[in-house]
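The complex appears here without one of its protein chains, the remainder shown in place.
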Amino acid sequence: GRPADYIPELARADRGRFAIAVETLDGESAAAGEADAPFSIQSISKVFTLTLAIERLGDALWSRVGVEPSGNAFNSIVQLEAEHGRPRNPFINAGAIVVADTLLAGRRPAEALAEILAFARAAAGDDGVGFDTAVAASETATGHRNRSLAHFMAAEGNLAGGIEEVLSVYFHQCSLAMSARQLARAGRYLAAGGGGLAGAACTRRVLGLMLTCGHYDGSGAFAFRVGLPGKSGVGGGILAIVPGIASVAAWCPGLGPGGNSVIASRALERLAAETGWSVFAGG
Amino acid sequence: GRPADYIPELARADRGRFAIAVETLDGESAAAGEADAPFSIQSISKVFTLTLAIERLGDALWSRVGVEPSGNAFNSIVQLEAEHGRPRNPFINAGAIVVADTLLAGRRPAEALAEILAFARAAAGDDGVGFDTAVAASETATGHRNRSLAHFMAAEGNLAGGIEEVLSVYFHQCSLAMSARQLARAGRYLAAGGGGLAGAACTRRVLGLMLTCGHYDGSGAFAFRVGLPGKSGVGGGILAIVPGIASVAAWCPGLGPGGNSVIASRALERLAAETGWSVFAGG
Amino acid sequence: GRPADYIPELARADRGRFAIAVETLDGESAAAGEADAPFSIQSISKVFTLTLAIERLGDALWSRVGVEPSGNAFNSIVQLEAEHGRPRNPFINAGAIVVADTLLAGRRPAEALAEILAFARAAAGDDGVGFDTAVAASETATGHRNRSLAHFMAAEGNLAGGIEEVLSVYFHQCSLAMSARQLARAGRYLAAGGGGLAGAACTRRVLGLMLTCGHYDGSGAFAFRVGLPGKSGVGGGILAIVPGIASVAAWCPGLGPGGNSVIASRALERLAAETGWSVFAGG
Partner (left out) sequence: GRPADYIPELARADRGRFAIAVETLDGESAAAGEADAPFSIQSISKVFTLTLAIERLGDALWSRVGVEPSGNAFNSIVQLEAEHGRPRNPFINAGAIVVADTLLAGRRPAEALAEILAFARAAAGDDGVGFDTAVAASETATGHRNRSLAHFMAAEGNLAGGIEEVLSVYFHQCSLAMSARQLARAGRYLAAGGGGLAGAACTRRVLGLMLTCGHYDGSGAFAFRVGLPGKSGVGGGILAIVPGIASVAAWCPGLGPGGNSVIASRALERLAAETGWSVFAGG
């Protein structure tokens, strides 16, 4: 695999780095590799913003973004044209930009970002989590494709905030830096069905979307091979959830053609095979 | 919803009919409505033929058919052109025709159909299961769209058998008539992780594909609302699996715009809500 | 360029062969290369069948086939799905199959083919023109892609005749064998505005469609470089018309990526440059 090269700051990542961390609901922790090294979680942040948006808007959210796999790449604009500016799901870039717009909600970007950061810190139980402003600046400088998506949705009336305000939220949320251990801890609320941070109805929906759409056009293969709801990021991280049991984070910067970490996927496949963890295997 | 109107024999279905049947792995049975009335299971048969094809070919199957949601309607040909005759997944029509081709495997259609029928009877534990030749004849007479898909794949070299032989297998498998109770029983091997009819690796893959692709372009919504692997048919039936716990079949002929039974979906959503059954809710 | 390889009989063509023939309305003839060697005119026959269909149906034809460039390859099925089985124009394969269906009109294929042959012979003024049954048989045996198009249109209700009857007309018309000299003569009626074979309104429409759609997805480049209405065939032939002045046929079997003869295109570009013939150059 190769590191993402369209965000200059990420292209410098060393593809030899690796980490995996497991946090069970019983309170056990396990980790291997550089489990305390922070990396850019990128699109994994969409799990947190989607949780916040569902809690904020409920089912009204779905009038603006769909819940179906797209059958296209994560940054494709084709579907937006065919479907009048309503993104297929909240995990492709266009959908996450709409989710960011719902969190902006007339506020200044800094306010929405403060809410997102507070959520990530609370989920991880660690105030050391923060934005990586160099990464955010790098995306801001080169994000033509995301601007194209945002302007397209604005033209179709599916963006309430100003383009740069919405993208400022989006680019910063993607720059969240977390270690594998912090990320695994942050995912426990999904394994636990909410746990004070969200309702059970919300977390089931987030997990359903992770399983069907969490790996873009490689979601079917991940469901098929790993059998767990997961969300990948182009920084090389993947968050996978074992409902009722555990939260797992894996990281390795080299990406396959679909934009998902090759080694982190394999590590999770192997972990699932050895533990028997799978939503498709009964108790 | 409205009954499927593109197959004349199905268009006569009475949309007021309804059934639901639950079979637990503990041996308990429950049913409501016309649970012993046979209906045309149509695309739900793809679950059985996929199981047979995986057991027969193993991972070699995936060179001919993919494992990703398509983002298109069940009978769309657009994706085939873009991806050189390799269907996105085994549950869209083109993919199921390829699966039928792998089961034909140089034999006469009657031999492949005997194998499929034997599997369905063994799974249901009921030799009363059979093909509905009137439905098969109706599809044979009007199946231009499926012939278009088959010729397209033949042009791309992804069909080994003769067009009419392969389609004879496909049209007959889709005409399988089962009651909700028979269908729920037939699904127990998926809930049980194989149970003598298939290996555990095979059933997990089938369940993964059911969750991501089992309701065509409504798969995300079903995962989201019901939270169980399911497979729908245009006869109005849906088979849903609770891994390790139960197999459920629901039936009502009226279909929504995506080709899935509206009432059967809602019945399963309500059942899932009341029992708490969901692959996204930890035990 | 390379000879068409999807029709076995054409794949044997020698790419070193070449001919060009010019017939002016003043009665002058000029030719170079193997101008009396017959070749398979393939899609150039669509010009003749379109003329017959317009004369037969008038504007009623356009309810079944459009008049716009497709932006896709000659055998693409994508547009048919998006536009409900109505082909973009009469020169892509799907459109020509619909035109063949209008000429079949309830008759037996042999009757429609006799009418097409009589037209081609009258236009060329030469009863030596005939079908190449080996080529027709070759296409019949391997024409899965065209069968896919035909079944798709039948599914959408845009085909009146039986699939094999319509395709028999289509495959035989494409097998018409003519020399460059015969083809150039056959095109005179288009340069002359009808001349007993068609009305002036009809020939203008045929020429308009040749200019915008006659070279599939290379139509713009041909209009741009040559500046004349033209129609290409995968046998390597091109018919170009200089309205009011002349008809020109060029032939060389090697095709470019768009399915048009590379050398025949260049020969016509050079002829146009040296004569000044162009519909875009006044008087």
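Think of it as A, B and C in the order they're written, each chain with its own count starting at 1.
As a convention for this text, a residue touches a chain if its C-beta (ideal position, glycine included) is under 8 Å from a C-beta of that chain, and two chains touch if they have at least 3 such contacts.
Just so it is clear, the model here is predicted, and its values are computed rather than measured.
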{"item": "Touching partners, among the displayed chains, of the absent chain", "value": "A, C"}
{"item": "Of C:I163, C:A223, C:A249 or C:L268, the residue in touch with the unshown chain", "value": "C:A223"}
{"item": "Candidates C:T51, C:Q79, C:N93 or C:S265 - the one touching the absent chain", "value": "C:Q79"}
{"item": "Absent-chain interface as seen on subunit C, which is shown", "value": "25, 66-72, 79, 88-89, 191-193, 200, 203-205, 207-209, 211-213, 217-221, 223-224, 227, 229, 242-245, 278-283"}
{"item": "Touch residues of subunit A, complete complex, unshown partner", "value": "76-78, 80-82, 144-145, 147-152, 154-155"}
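By definition in this document, only the chains that are shown with their structure count from here on.
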{"item": "Chain contact topology (line, ring, star, complete or other)", "value": "line"}
{"item": "Centroid distance [mean C-alpha coordinates] between subunit C and subunit B, Å", "value": "45"}
{"item": "Geometric centre distance via CA averages, subunit C-subunit A, whole Å", "value": "53"}
{"item": "Residue numbers of subunit C (touch at least two other chains)", "value": "none"}
